[in-house]
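Certain chains of the assembly are absent from this excerpt, and the rest are unmoved.
Labels A and B are assigned to the chains in the order they are written; within every chain, residues are numbered from 1.
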Amino acid sequence: MSKGTVVLAYSGGLDTSCILVWLKEEGYDVIAYLANIGQEEDFDAAKKKAESLGAKKVFIEDLRAEFVEEFIWPSVQASAIYEDRYLLGTSVARPCIARRQIQIAHQEDAQYVSHGATGKGNDQIRFELTCYALYPEVKIIAPWRIPEFYNRFVGRKDLMEYAEKHGIPVPVTPKAPWSMDANLMHISYESGILENPKSHAPAGLYQMTKSPEDAPNSPDVLEIEFKKGVPIKVTHVKEGKSKDTPLDIFSYLNEMGGRHGVGRIDIVENRFIGMKSRGIYETPGGTILYHAHLDIETFTMDREVRRIKRGLGVKFAEMLYNGFWYSPECEFVRHCIDKSQESVEGKVQLSVFKGQVYILGRESPKSLYNEELVSMDVQGDYDPCDASGFIKINAVRLREHHRLQGEHRSKH
Amino acid sequence: MSKGTVVLAYSGGLDTSCILVWLKEEGYDVIAYLANIGQEEDFDAAKKKAESLGAKKVFIEDLRAEFVEEFIWPSVQASAIYEDRYLLGTSVARPCIARRQIQIAHQEDAQYVSHGATGKGNDQIRFELTCYALYPEVKIIAPWRIPEFYNRFVGRKDLMEYAEKHGIPVPVTPKAPWSMDANLMHISYESGILENPKSHAPAGLYQMTKSPEDAPNSPDVLEIEFKKGVPIKVTHVKEGKSKDTPLDIFSYLNEMGGRHGVGRIDIVENRFIGMKSRGIYETPGGTILYHAHLDIETFTMDREVRRIKRGLGVKFAEMLYNGFWYSPECEFVRHCIDKSQESVEGKVQLSVFKGQVYILGRESPKSLYNEELVSMDVQGDYDPCDASGFIKINAVRLREHHRLQGEHRSKH
C-alpha cells in the first residue's frame, strides 16, 4: 500500500531522477512536476523519462509568462538587489515554481511534496517556506536532509551506480566541475572548483552572455518605455524593431544583454543559514532593466518618497533572498512598492556595450524634473536669497554643537 | 576704510576673478585662496593673476593628500553612493576645501568668507555648512545670492564686460556649453545643453576617461590590498608595478580606470534644495575602489554587521551630499563605520576593461568564508537536519497567517 502521493519538483537530471525512483522504493506514489521557467531543456524527453521511471503522472508547466509578470516585474519595481550586487535571479524563480507545485498537490490530493535542493543552500528554504505558506499541512520530503538518503549517496558516483542499477538514463557528457542553475532571468554558477574564492572563473563558464572581449565593437541603443514601474515596450533605436509583451520584452533584453556581455558578477554572498558562499551570476536582461528602471524612477519620483521606497526595496530583496515571497510582510511591502510606482512612467534611452549599460537620456510626461527651475541661465520661480535662510537655519544646530564643544575642531 | 577681510575661495577662472574685484569695490580686503585638490590648473599663473587683481594675500594650498586620506578614504569605507549611482566626487571635496578656507580665515583674522557657488546648487550649502560648523561667527558673502550682484551679472557677457573694464584677463578659448567641476576624484558636467535630460551627452565631453570604444582591447588586471577598509597597496598583476601611499594609489587607479573608460554615469539626481538636476560624472579610480571595497567587505564582514553598516553608509552618503560632513551626526556615523572596518582586510583581484570593473577573486586572513563549511562535497561541521527545524520554525508565522486568512491564496 502506498504511503501517499508526493509531488516531486523534477528537473530531468540525474539527482531528481534518482530521487523519483528512491521515493517509489520508499513506498510513495510520485507525481513528477517540471516547471519551464526559461531554462534550456528538452521537456518532452524529460517527460518521457519521468514516465519511464514510474511517475504516476507528469506535469510539464510553462510558467515563463507568469514568472516575468508576477515575479520579475515586482522585483524590477523594487530595484531588488541583494547585498548591493546580486539581482536575485534564482531567488525569484523559487516561489513561482513552488506555487505551481502546491497547486498541483492540492489538485491531485497529494499530502507530500519533495525537491532535490541540498541541505546547505538557500533553495530548500525558498521552496519550503512557499509550500508551508500556501499549504500549511503539507509534508515535505527533502532527501538531501535525510540521513538514509545522503549517507547512501555520498558522491556523484553513488548516484551513477544507483541510476545504472535502476535503469535511470545516465548523462553521457561529463558534469562540469561546478553546479549551475538556469532560468529566464539568469544562470548561477557555484560549488566545485568555484568554492575557492580566490580562483578566477574559468573562461568557458558563462552560457547566457558573450565574453565582453568577444562582444560587438559597437553598441546597440535601446529605448525602454515604462508604465507603473514596469517596461511596456522596448525598441531597438536603429533597427526600429520593438517588443511589447512582458515575456517578449524580457527575452529581447536577454538577447541584447547577452550579445554584449552584460550582467556578469562574481561575488561572495551571505546565505540565510549563516554561511558565506561564492556565486557567479549572469543576468543580462535583468541588469539592463535594473539600470533603466533606476533612471526613470529617479526622474519621476519625489526624492523623499524614493528614500522610503528604497528602504522598502532593501527589505524586499532580503525577504526574496531568504524565501519569504509568500509572507505577510512581503505582500505588504509589494503593495507599498507597487503604490510608489504609479507615476514611474516614461522612456529611457540606453546603450549596451562590452559588458556595460550606459544611460543616455530620458523623458517622461510625469517627470518632476523642471528644466526652467533648475536652469543656471534663467531664474524660474526661485529666489536665490531663500537659500541663505535655508542654509542659516540648517546651520543652527551645527553652530550650537560647535559652540558647546569649544572651538578645538577648527584648530586641527 | 576697509569693511573687513574676506577669504575668497578663488578658482582662477572668470567668475571668482570678477568676484575678487567686486569685493574690493565693495570695500573689503580680499585674501584669495585656491585649493589644489587635483584639478588641472596652472597654480602659479592663478596666483599671479589674483595678486594682479589686488588680492591682499594669495594662498595656494596643496590639499591632495589630505583629500584622499581624510575625505575619500572614509567615503570608500562607507561605500558612499548617493541615490544608488553617484559616488559623491564633488560633495566630498567641499568640506576639504572649506576647512582650509576657515583655517586661513582664523589665522588671518578674517571675519568673512566668500565663494562663487550659485544660488540653486548644492555647493553653496556644502561650503557654508562647513564654514558655520567650524567658525560659527563667520559671515558669508555669496555674491550669486546677492541681488545687486546677480542682477548686475545676468549672463556671461556681463562678466566679460566687467572683466575687460577692470583689467581682468579674459579666457581666450570659448566656454563649453556646460559647466564642469574637476578634482582628483572626478569630473562633473552639468547645466547648459545638458539641462535637457533627454539629450545625450556630446561625444567629446569626458576628460578623465577614454571612451570605452577607444579603450584598449585587453584588460588590465589589478590587485588591491585593503586594511581597515582602505587600500594600502595596488599592484598591476602582469607588470608587477605597485603603489602604496594613499595619493599614489588613488592616482594610479585613476590612470587605470581612465585608460579603460571606467566610471561614467549620466543621471538625474535630487538636490538638497528640492530640485531634480541632471549630472554627468566620471569617477575612474573611485569606481574601481567602490567595487573592490564592496567585495572585500562582504568577504570579511559578518552579514548582520554589514546590514547595519550599510544603513549607516546610506545615511552617510546623504549627509555628505547635503553638506553635513562637519556635523555631530556625520562624525558619529564616521566613527561607527570606521569601527565596522576593523577586519576589512585582504586582497581583491579585478580587471578593468571597456568601461567595466570585473571582480575576479579575493583572499583574506580575516575572512569569514569557510570553504569546508560551505562545500557541497564535504559535510564540515554542519548537520543538514538542522535546516529542517530552521525552516519549520521560520514557517510557524507563515502557516499561522495562512490558516487565519483562510485558504483562498493557494487557490488563485
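Quick notes on this structure:
Everything that follows uses one rule, which is that a contact is a pair of C-beta atoms (placed from the backbone, for glycine too) under 8 Å apart; a residue touches a chain by one contact, two chains touch by 3 or more.
Just so it is clear, the model here is predicted, and its values are computed rather than measured.
Counting every copy of the one repeated chain, the full complex in this structure comes to 4, with 2 of them shown.
Throughout what follows, only the chains that are shown with their structure count from here on.
If you lay the C-alpha trace of subunit A over that of subunit B, the rotation comes to 180 degrees, to the nearest 5.
If you average the CA atoms of subunit A and of subunit B, the two centres end up 31 Å from each other. If you check the complex, the residues on subunit B that touch subunit A are 79, 83-85, 99, 102-103, 106, 118-120, 124-125, 128-129, 132-136, 142, 144-145, 147, 150, 155, 179, 191-192, 195-201, 212-213, 217-219, 264-271, 273-278, 294-295, 298-299, 303, 306, 310, 314, 318, 323-324, 326-328, 349, 353-356, 358-363, 367-371, 373-377, 382, 384-385, 387-388, 390-392, 394-395, 397-399, 401-403, 409-411.
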